[in-house]
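Rather than the whole complex, this shows some of its chains in their spots.
Here the chain labels run A and B in written order, and each chain numbers its own residues starting at 1.
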């Protein structure tokens, strides 16, 4: 069930049976020569929604713009400041908690979001504690990164041995090709496999990785690979979701 | 062009010809017995994207959750606090302005967003002025509400005479039916036409409008009406966009 395609009465009915909700969160930022700017939001949304379908869970609206300060030297990249993203997540959870949702399961598409999401969970807990003390609802927030789901790593190693890299990966580009076959892009990769490593701020990122990729060869991306990636991720994450909502 | 389906190189190329971008912004909130919770975000996104197609404009990611404090007594409604939405809009515009976008054209789907959006424009201007003074880019922000576009009102009066109302309207429900025919809902309307009027906070809203509608009979919504609504809105708004980006 997709929250945005429900009526309020349908949500009310759902809450009689479950307090769980899947929250896709991604980013809107450069993904190399042939990757879409929306890659991380698309991956989180596609996988999050299929998780919802598989697990019978409500799925909330995708947070499409995340924390991508380090990508800002590439045109089209967008970012919320960490403090803004913290407030957004706090407001999303607080809104839904008013209605009785208590298990928030964030399916994340962007590594750069992880710290702020985790920090936001505690901002939520702190605020609920301050406002309601012992009467606060038993709100619990969890985070899964789709690329870390059981089965996904093995599939990546099978499909893209040694060239998965860590940004603008063939895996994530494949997922977007599967989701939006009409938007498959091709571009030369120079070098074929991008350099690997870390980075600091946005200027440092661009200096080290002039076309935006880190350690990857996304020219190997294919829609059918994306389908398999999604299937693997959904299988693993649906199971994690079920355990999360059933946990005592 | 949809920003999230572009590569960064495509955005870079676009910016050589245009500094304009369409920014859809909606809300995620109850829309009466047969209206979707995502109604306002769907309308803004569908119309915003077709405006982009018609006008050759880049279209940014939809802000799906807006300011809907007054709907919070209905399950599934979500809201950002006005201060949070202000920060979100500021960060969206600031991010894109770094790349050279200068004309931000917000296509809005929710009346409740209007004050905060307009306030945010001045937060943006104030911050750019503080940071860059006389060297600040010539950033301009505009807002159009799709239901106020030329031609839309007349069409509503033709299709839904006297029962358009002001929330959970047959017009907006029709647009969502056109966009998501698989999610058309039916529900009895009691009374057939909802009461009209104003409201204050969330409790007051629910007390006055127990099923969420104001002044409307959305049982008259039809996908084909939605299609006509979208066409009318896109025609009017595309023209407004063109004038906005061409304005001296």
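Simple rule for what comes next: a contact is a pair of C-beta atoms (placed from the backbone, for glycine too) under 8 Å apart; a residue touches a chain by one contact, two chains touch by 3 or more.
Keep in mind that what you see is a predicted model, and the values were worked out from it rather than measured.
Shown here are 2 copies of a single protein sequence; counted across the entire complex in this file, the number of copies is 6.
One rule holds in what follows: only the chains that are shown with their structure count from here on.
Rounded to a whole number, the gap between the C-alpha centres of chain A and chain B is 24 angstrom.
For chain A in complex with chain B, the residues that touch the partner chain are 2-12, 15, 28, 30-38, 41-42, 60-62, 64-65, 72, 74-81, 83-84, 87-88, 90-92, 95-96, 98-100, 180, 183, 185, 187, 212.
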